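In what follows, a structure is listed as structure tokens, so that the remarks can point back to it.
One protein chain omitted, others in place.
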Amino acid sequence: MTYGHTFQAWRDNTPAWPAYTHHAFVQGLGDGTLAHAAFLHYLKQDYVFLIHFSRAWALAITKADTVEEMRLAAGTVNGLINEEIALHISTCAAAGIDEATLFATQERQENLAYTRYVLDAGHSGDLLDLLAALAPCVMGYGEIGAHLASAKTSDTYGEWIGTYASAEYQQLCQDVGMLIDGAVVRRLGDSAHASPRWASLQARFAMATQLEVGFWDMGLDP
Amino acid sequence: MTYGHTFQAWRDNTPAWPAYTHHAFVQGLGDGTLAHAAFLHYLKQDYVFLIHFSRAWALAITKADTVEEMRLAAGTVNGLINEEIALHISTCAAAGIDEATLFATQERQENLAYTRYVLDAGHSGDLLDLLAALAPCVMGYGEIGAHLASAKTSDTYGEWIGTYASAEYQQLCQDVGMLIDGAVVRRLGDSAHASPRWASLQARFAMATQLEVGFWDMGLDP
Amino acid sequence: MTYGHTFQAWRDNTPAWPAYTHHAFVQGLGDGTLAHAAFLHYLKQDYVFLIHFSRAWALAITKADTVEEMRLAAGTVNGLINEEIALHISTCAAAGIDEATLFATQERQENLAYTRYVLDAGHSGDLLDLLAALAPCVMGYGEIGAHLASAKTSDTYGEWIGTYASAEYQQLCQDVGMLIDGAVVRRLGDSAHASPRWASLQARFAMATQLEVGFWDMGLDP
Partner (left out) sequence: MTYGHTFQAWRDNTPAWPAYTHHAFVQGLGDGTLAHAAFLHYLKQDYVFLIHFSRAWALAITKADTVEEMRLAAGTVNGLINEEIALHISTCAAAGIDEATLFATQERQENLAYTRYVLDAGHSGDLLDLLAALAPCVMGYGEIGAHLASAKTSDTYGEWIGTYASAEYQQLCQDVGMLIDGAVVRRLGDSAHASPRWASLQARFAMATQLEVGFWDMGLDP
């Protein structure tokens, strides 16, 4: 399982990465100890999250330099709006929560902080700034899904785990990894680590990771 | 053939509308008198146009207020990037122009003026400002396609005409018309004509129509 | 002390308004019981806040419809960058914190959440969306300064209080109030309350107020 060189480098230089991918919320998904109320609370917040996360990926299309970059970003937007959001709607519907309720969910500050940070990364910088802020969510869920699929000791949250462990989602992570690697070479050249921008991109990735930790914290605090 | 109330009102109050939809370039497509060099020149510029037009529709996703608005805009982005651009690539390939050449096309000022005006309409205003600037292109081509399909006296440009006369393209125009009608009611209420914004939206639509006339003028000037 | 009709209406319909303007942090400024460490922590975060808040006011210039709207927004940007930020630098310098340290302040999530929410309000909507998200900060500080100036029982934080109670700052609040009133009439007409947008603008104002409460909470948690 590899999601590209750039992601690997950013991830390995982010001290908070394990705090995100092995958070107590994640452990609770794997061993089934996560309270169902917390899970539903998370799903509702995540529905709102996905709306703004889709907006951020749409922003990526507007900041692409090649048709290939546009295609990859557009594919992700479509996957998010027509598949991942739809999955949340059906999962919530099964739990008795209809879409109007979902849409009316009061967005929590920890939720809002992440997506608006990502959007601002895009508006204030270029495509790389945006991708560095988007990556922790996309690939972090990929890592979590893949890890829990083999490590889980309960099937309570098996459907959630299965979604992110699926071949399709893993492929998405690889595609996004390729998009990032290509976008980096296209803008920073072959020795991107030597660019003055490397440190600021790394810092964006680290901040976004920290905000993901905050999102899980919120998940445990319905 | 109707593309919604709002479009109809904007269109009927735009004196330059016939100059756009019955331009000499359009007549030349219908009767086959348009020089092939002019057509290829147009196709190359239109390829660049579609890239920036897709970016503008992606911007619409970032400015939507409801998931339904997002879905409609995302569907249009996908149609543009994966179908309409692809069609240009294959048509040009058949004429001996490869995609690298297309992408390297030097963008003409008349081309650039329109797409950047649309993008700025979105950035400076809200979703309605953006939609008012997008509409003349989407629906104008719908009207032109439908009209030429019945009025054409030559099959030279039959494939181009068929694309915009097709049931799929006509459906897209109706979907966009519904998107606009819904977005207007959601923001301006039932008596949108009485809103102070109506005049500025009408002015955006008129300016975008004028820029479409400029695009056809450019088409005749390879 | 009146900051315009629109602000008054938004404020009076925001249940969290007193929780913001009479927060424990504010009380501690007035009676001098606020720990100095908390005050310095707040000043450092507020320096970072002002940078992004200035960016949001600059965004307002890009979304103005008239030269007068541009002038008022540009005046505010200048005041923020060349006066209010400068004041923070000198106050912090007096406390032994240099500007490089200020600029390197690790931005807290509660801080980031507010400014990025404001910026996204501007990018996703029009000037009114942006102004509704900017107003709670500008005018809330005006109210707090004016109130504490007469109610304070200690001079420990007298300079801070004096800044926001000053005739200049109060004038700024009135100017912004006029800018908002004018922008509302220009876009929504004379019966703005009847517009479908009124509820969403009110909701933006309420969310921004809530995020201000979060900012004070953070101030008490160095």
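A, B and C label the chains in the order they appear, each numbered from 1.
Here is the rule we use: a contact is a pair of C-beta atoms (placed from the backbone, for glycine too) under 8 Å apart; a residue touches a chain by one contact, two chains touch by 3 or more.
Everything numeric in this text was worked out from a predicted model, so none of it was measured.
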In the full complex, displayed partners of the excluded chain: A, B, C
Selected from B:H5, B:H22 or B:R116 as touching the chain missing from the view: B:R116
Full-complex contact with the absent chain, from C:L43, C:V77, C:L128 or C:L201: C:V77
Residue among C:I85, C:M139 or C:A192 that touches the chain left out of view: C:I85
Interface with the undisplayed chain - residues on chain B: 55, 107, 109-110, 112-113, 116-117, 119-120, 123-124, 207, 210-211, 214
Absent-chain interface as seen on chain A, which is shown: 62-63, 65, 123-126, 129, 185-189, 194-197, 200
Interface with the unshown chain - residue positions in chain C: 51, 54-56, 58-59, 61-62, 64, 66-67, 70-71, 73-74, 77-78, 81-82, 85, 99, 103, 119
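In the analysis below, only the chains that are shown with their structure count from here on.
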Identity of the chain that, by mean CA position, is farthest from chain B: C
Innermost chain by mean C-alpha position: A
Whole-Å gap separating chain B and chain C, where each centre is the average of the chain's CA atoms: 42
Residue list for chain C, restricted to those that touch at least two other chains: 123-124
